[in-house]
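Dropping a structure here in structure tokens format, bear with me for questions.
What you see is the complex with one protein chain gone and the rest in place.
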Amino acid sequence: MPHTAEIKEIIDESPDTRTFRLRFRDADTADRFEFKAGQFAEYSAFGDGESTFCIASSPTQKDYIECSFKVYGKVTQSLRRLNKGDTIGIRGPYGNWFPLEEFKGKNLLFIAGGIGIAPVRCVINNVLDLRDEFKDITIIYGARSVSDLIYKQEIKEWKARRDIKTVITVDPGGETASWDGEVGFVPAVLEKNAPESENTVVILCGPPVMIKFTMPVLTGLGFKDEFVYTTLENRMKCGLGKCGRCNIGNVYVCKDGPVFTYAEIKKLPQEFNNFKFQIANYKLQIAFLKG
Amino acid sequence: MKELIKHARELLENGEVAAVIGYRQVSAKRTKPVIITDPEETSALVFNEYCLNNLAVYLTKARIKLLCKKNDKVLKLAITAKPCDVHSIVALIQENQIDRDTIHIISFNCHGVAKDFGFDFNGDNLASKCITCETHKPLYYDALFGEVKETPQASDTALARIKEIESMPHNERFEFFKSEFDKCIKCYACRAVCPLCYCQRCITDKTIPCWIETSSHQRGNFAWNVIRAFHLSGRCTGCGECDRACPADIPLSLINRKMSMEAKNLFSFVSGRSLETPTLVGSYNEKDNNELFM
Partner (left out) sequence: MTQRSIQMDEKIISRVDLLNICQDVIEKGNTLLTPGVADYSVVKDVSNLNLDASALPSKISYKSYVFPRTEPVLYYKRSKNDVQLIDVNIDSKKIVILGAKPCDANSLNIMKHLFNWDYSDEFFNMRAKNFIVIGLMCSHFDEYCFCTSVGSSPVSEKGSDIFLIPLDENNYAMKIITDKGKEFITPYSGYLKSGDENRSKRITENVKQPDVAFDSSEVYKWLGENFESPKWEGVGNLCLSCAQCAFVCPVCHCFDITDEDYSYTEGRRMKNWDGCQFGNFTLHASGHNPRDIQSKRYRQRVNHKFRYYVNKFGEILCTGCGRCSRGCPVSVDIKEIVSNCKNDQKELR
């Protein structure tokens, strides 16, 4: 049974991505709702169904929770039609989380692409609230174009902070005249910046094709698979390990995931490694840019 | 049989075709489709009264088309088809789904098939479509095998049933279909086996807007079965595969046959019989029956 929540605020992050700031209708639920960074929830647009997104706000933020979604399918289109003050349903939190306790005392490297910044942002804000407990923090975030970058306000704040290093990049051709960040795909930007791999944990989220090309770079820089954390985003319906959709090997991603280390992922049947679609897309994009 | 195997083998060995889609025997009264690319395997090919599948369904599958691409060359695809399956192939050609030049049709003189696997082949167990069949020799083919034999006699019970349903008062008829569609479990086996259900994206798979509810309750089941009947009107060639595939035993071929009868009565059109006549829904003739226009 989902809980109902009111849309307190709508933030248009990019032409196709929106963030909802939500507060549970029931005060009791709001008090009791606790989650950890990396967990996800099922959000309902009643009449059109449920969709799965991570909780994008930090667990340290108690007044509200936030979710960000890109408009793709039926539910996200329906969610987009909702206005401030409307009601949506939330079930959750589900799944596992990033083991922040284990990250303490280590360097953190955040790598995100596209909408993949949403779960990463949750961890970043959580970590920034406990800044002293971690060593160096580096954020590398890439999007297709400047207008596709989301959390623009927060990026500004991150950039302004001296205790973290923030690198923002856009795909070639996606820059504007006034763009002051990097231009290039995430793996290339990562290689250029070559962060320290010793005592560092990587939190990596993005489209499968980005992950495919980023992993060899990370390995080249000396990062170990068991310290690279990522989230698998399979199609899910129930969130309870029943409906069978997210099943890969012995794992139900919605229960045993979505957070896995790359070492764990390597042990699974390589089923999500279906990059044909993305690579074709990527190639098309590049071909298009080359003119 | 020897001729069929020899022919198929030659086709593959000479590189004329990339694959042969045919039947192989699995037990005394059952065959199953097989897709052969290795000439050595052609010895498994058979043709008999238990070759029930309409293999034309494979012709539009992307993965089968992919088999035909060899070193930048597109080879032909050989298919063993009963004369009635050739109707489906013709319909597919007419609807521009496949090219006549890319298909090598191996057909047979046919005297009917059993209604399902495991049944003895005789008048009582003759497939319903064979009872009224007029094409014992295929209309189009590239190779023809088999001898002409007598088809067992049987009475056309399906037609009697259609007449019976037609004569029902409409509320009774509605109740009849309600009870039949109630059994539907939405496995879409009818769609999967249908050679003419080749849409890349079926209307039931569309979610925005969701035309057909995926739930298999009354409304969803009616929506699906009625829409399918409409989408096949004037296109269905009457192979009866949906009927055979249905695990819930819904008499789908009655519906499809009724719609074909309407097409024949109104427009003198029978699907899949000629490569020259344009499709029913794809053509307009001034002499067409205009009463149906609103």
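Before moving on, here are some points about what is shown:
Letters are used for the chains, namely A and B, taken in the order the chains are written, and counting of residues starts over at 1 for each.
Everything below uses one rule, namely that contacts are C-beta pairs under 8 Å (C-beta built on N, C-alpha and C of every residue); 3 or more make two chains touch, one makes a residue touch a chain.
Remember, predicted model here, so these are calculated numbers, not experimental data.
Contacts of the undrawn chain with the visible chains, over the full complex, involve A, B. Among B:Cys68, B:Ala245, B:Met259 or B:Val281, the one in contact with the hidden chain is B:Ala245. Screening A:Thr4, A:Asn193 or A:Thr219 for touch with the missing chain picks out A:Thr4. Residues 26-27, 30-35, 38, 53, 57-58, 61, 63-64, 67, 117-118, 183, 185-189, 191-193, 205, 210, 213-217, 220, 241, 244-245, 247-249 are the ones on chain B that touch the missing chain.
For chain A, the residues in touch with the chain missing from this view are 1-2, 4, 6, 25, 44-50, 72-74, 76, 85-89, 207-208, 233-235, 237-238, 240-245, 247-250, 255, 269-272, 274, 276-278.
We adopt the following convention: only the chains that are shown with their structure count from here on.
The touching residues of chain B, counted against chain A in their complex, run 207-208, 210. Those residues of chain A that touch chain B in the shared complex are 73-74, 77.
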